[in-house]
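Shown here: the complex without one of its protein chains, the others still in place.
For clarity, chains are labelled A, B, C, D and E in written order, and residue numbers in each chain start from 1.
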């Protein structure tokens, strides 16, 4: 790394002071995927990872419901004369909608819980009759948890800590062998009993409830994840290559938001604030 | 009525000795819709009435779930954030499949219970993911009854008495304001607390459970019922008109099964047996 | 009621001067569900009632098509060999879309008429091939009315009088026994022959056309309606309870729009205008 | 061609005495695709051609509805605010079901007319809500013809003459620019005004109604047709090659039914009858 | 034409100086459908024509895949045992979505390529599992072109020249008998080998690839196109008739954008710029 070079990747500097200072010293320009932000606040380079994680979560849950993994030994789809398993999805955003599509596709009974009625309305409209939408409150969540075979924790707040929506007491009332997949674990998880696990040891049991809490789920399907990510990043790369850095960030505000370090200075307020450093202007 | 004339309509003679003897005296030939029977045992002129009754049953149930009729005050479909009502259909034959199609269409949560796995398999195949199929046994029926908002009694045995599948005790455990529509009431009903009602006073309550037990449901939609019935009867009429009675019954065994009285004699064994009369031969 | 207390419910003050003055005298703060308004003009606490009324309208219409209620005696769904009934929905907003979903689910032939092409385009997209969308004009409406078995009047203008879209002459050309459900009757109705009815005497006939014009349809399914309404109101209640009135209305503009009376003064312009009273400022 | 050789193809000998006699003289064994027949009477090597013709018929009809071909200038699917075209399919067998699938897929309003209620019931079940099923009788056919934009004549009787279901008078009442595709034209057609046309001059007009009556429709898509046909014929070829002719026809009755000429003799009764020749026994 | 009159139709003045000057001389007020523009930049009077062209494109492509037109002789839908044809749609806007709906309805295998991920996400959501969505880049386009039976060129840039996305080299690698329908041909086409054709000679072949490049496709279905267009123009006409020109253009900005010539002056900047004329102000 040396001055004038351009780095464009996931940085997560606010969590790593050493890396931040090192980048400042080298004089590189560092753009972080995770801070590129559209005018409406969405983080476009995080969306595809949420989509992958959501779709994968139910597939993973189906697997850990097998007996040999400690699960209840139920098949998500059921079959004629045997009711399907109950999947409860906490959160109806990108992750939750992806999870619902797969759970419905597998033939499960699916309940989706969210506090945003407009979101539930849209989900009901496009999956009419296949998903039960429920208002999020403690009572509804606890009742759902009791009958669930599989719970997907899908409440992520962009850039913030996930709210804790299922407490220890509720987990203790779940059926033995039921499974929790907490997709929000990277942000602290939305289930009290969650703690981060890894792809090599993905699960642990808390009172006979199997917990799958792998932080970086998309890493399990790198081919798909990489293609999805590249589809989103390529236009920025082309813009940088075509116009040069100066013109590109001036033209594209979303890209400008992504710049963290430039000419030895921090230029992103959150990173500056994290280490109490001065925050420079980009242009 | 006089000798040589031909009557082709619903007769139900086995239940009316006076009518039977009167028909014998007049010398008419009387063919009963209800005894026309195909080689495989099906009664083709009863099928459309079962279809109408099945489809109508859920529509009627939705209505009596309204508060002013004593129902629980729930909308079958629910809406975003409010789960749909639970409809439990006992029996997966013509009536039950019709009821399931309508209940699914209205957006309810639908469970269908039958003892015939092959039948459940077919229903699961064509309504995949929209209906939960459950094996019929006491335990499953009682559990379903407890959470049902609407139960459709749809177990009819062609020409026989309906089996009693939901006992008084089970009805007493149902939710207040839940509704039962017993389509089988004409044949004794498949729910212990059923007793026949009429279109003018269609319901009664037993322990806060609304019972709709009108015997002849298709009479409520005579235009549809008549068209459906005529579609089935017309080919027989054309055959009778085209070939004459003798040739027609010789050619068409199903039609021959329909003849009850001919030249002053009973020629259908069930009618003869009902009144201990001799049974003549048709030809 | 006494000073300092807070009322949060449907108020409809503009229609009741006595109530308005009484609230002013008591010194309570009165927030009306019906005037809470989002930045884009939508009235979020009215939407769920429209959803319920729309879905219920077709279910009610199906019932009154029964012969004993004066209807044509047709089953909405039809059956094999007997075409389904024709349902014509005037208006493609929340009410109309809900009605269309249920009518399609019941198996009817559904036509939806609106003046807003973008709205028709969306409905066509999500119900492709199940609903015929038609541009609203006199010619199209009259032609549709002639073949309709069931017309749903679903044109509501938030806070305004419904436009009269089907005139007496057109109603007179409808088929005998056809049914009109005018969901807009509370706002004057969109059909000339409508006049408000009640849940205890819900219908009347005009020239053999059955009219169902109950003003407050959701009252028939209070359990569903209450849950739906509470889902929408609870967040406001929590905000009021958590922050106190002053902070809550300052933070939440939609809630502030809902305040009608505060500290003895009218603070909502429409109410003030209705009785020619001065309109105070909320904060 | 010489003695002992085996021919396996479409023969249609009953229509060609010269060819028949020539085959007898050469001493070849000739198996006709069109007379291979299963125990239940179906002609398996004709089914795929009916499937192709049925699916193609609506696609062809859509094309001739274009103005430049004399059609009404309507798009089958319509679009938001413009109703789709009306497609009426006479006959619900293999041809009609294929046509219905495509017409529904294209977004048209589809009516299917048949005399077989069980068949209509199955079509209603698998295409629920997308197709209107109507009992076949003169009244229903004439009413449908009047509003149709496109009529598909799809009534074929295996090995027989198609019944004439739409008379000249009815065609004269059709809308100007409407289109008829008579798939049954090879068997005389089921529409009175049909007469065979060719792929090079496929249509003619009768009173402003465009008629497409090409006899061998599958020839337009030879790649698809050949693959479909080969899928059906290959098992017979393998059986002939593996077992030899004698064993193969003894084992496979359907194949035996296909043999028309063997060792200089006619061995299929219909061919023998056509030319008043003696009918030999196959084995 | 004389002073004070109002013309409201398609004008396309920027392409016709003679017509422009003539309109200026007459003193008429000329509003062009094609320059009416909503606040968000969409051109509402062009949308319905794009919808018609998109839906028609696949129907036309199906036709030219027939052997007699030089096509590969494949049926889009395939049938049991014979895979369906591969349809590749370049562009996921109004044209592309319409094409995809029809191609899916016909039973083809459908790939849709676009550079806008949000657009692909919406299409995936409403046609889940029926369409493969692919990121637009040279590699993906070329790979798709090689296996395509039918390519729909559906990339239109409102008011601009279509980008050339499939080069001559790629067309040369396509399968013999495959078909290209370039809907964008009016704007230069998005395929290098396209050149405009007419309804009377709609196709030409380039290296065995059939090209259909008719500029004004909706003209083939004038009844549908006219209804669709009138649905969009009528509200403007009513506004002009009701308010008069002055008030109407003051109230409705979209309409004002449509005015090209007023009181002898050009008032639309693009037209003025095209002929280097001064651009007047409308009011």
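What we mean here is this: a contact is a pair of C-beta atoms (placed from the backbone, for glycine too) under 8 Å apart; a residue touches a chain by one contact, two chains touch by 3 or more.
None of these values were measured; they are calculated from a predicted model.
S.K.: Mind giving the shown chains that are in contact with the missing chain?
M.R.: The chain that is not shown is in contact with A, B, D, E.
S.K.: Which of these, D:16, D:142, D:192 or D:232, touches the one chain of the complex that we don't see?
M.R.: Considering all chains, including the one not shown, the answer is D:232.
S.K.: Touching the left-out chain: which of A:11, A:24, A:43 or A:74?
M.R.: Touching the chain that is not displayed is residue A:74.
S.K.: Of A:34, A:51, A:86 or A:182, which one is in contact with the hidden chain?
M.R.: Checking the options A:34, A:51, A:86 or A:182, the one contacting the hidden chain is A:51.
S.K.: Given the contact definition stated above, which residue among A:7, A:82, A:157 or A:254 touches the chain not shown here?
M.R.: Going through A:7, A:82, A:157 or A:254 one by one, A:82 is the residue touching the chain not shown.
S.K.: With the missing chain put back, one of E:29, E:59, E:97 or E:133 would touch it. Which one?
M.R.: Answer from the full complex: E:133 touches the omitted chain.
S.K.: So that we can see where the missing chain sits, which residues of chain B does it touch?
M.R.: Chain B touches the chain not shown through residues 115, 117, 125-126, 128-129, 135, 137.
S.K.: Spell out, residue by residue, where the missing chain touches chain D.
M.R.: 101, 105, 126, 227, 231-232, 234-235
S.K.: Touching the absent chain: which residues on chain A qualify?
M.R.: Residues in contact with the chain left out: 48, 51-52, 55-56, 59-60, 62-63, 65-68, 72-82, 98, 101-102, 104-107, 199-200, 219-225, 227-228, 231.
The rule we apply is simple: only the chains that are shown with their structure count from here on.
S.K.: Across the interfaces C-D and A-C, which one involves more C-beta pairs in contact?
M.R.: Higher contact count goes to C-D.
S.K.: Averaging over Cα atoms per chain, report the distance between chain B and chain D in Å.
M.R.: Those two chain centres are 39 Å apart.
S.K.: Where in chain D do residues touch at least two different other chains?
M.R.: 78-82, 104, 107, 117, 128-129, 135
S.K.: Specify the contact topology among the chains shown, as one of line, ring, star, complete or other.
M.R.: Here the contact pattern is something else, fitting no line, ring, star or complete shape.
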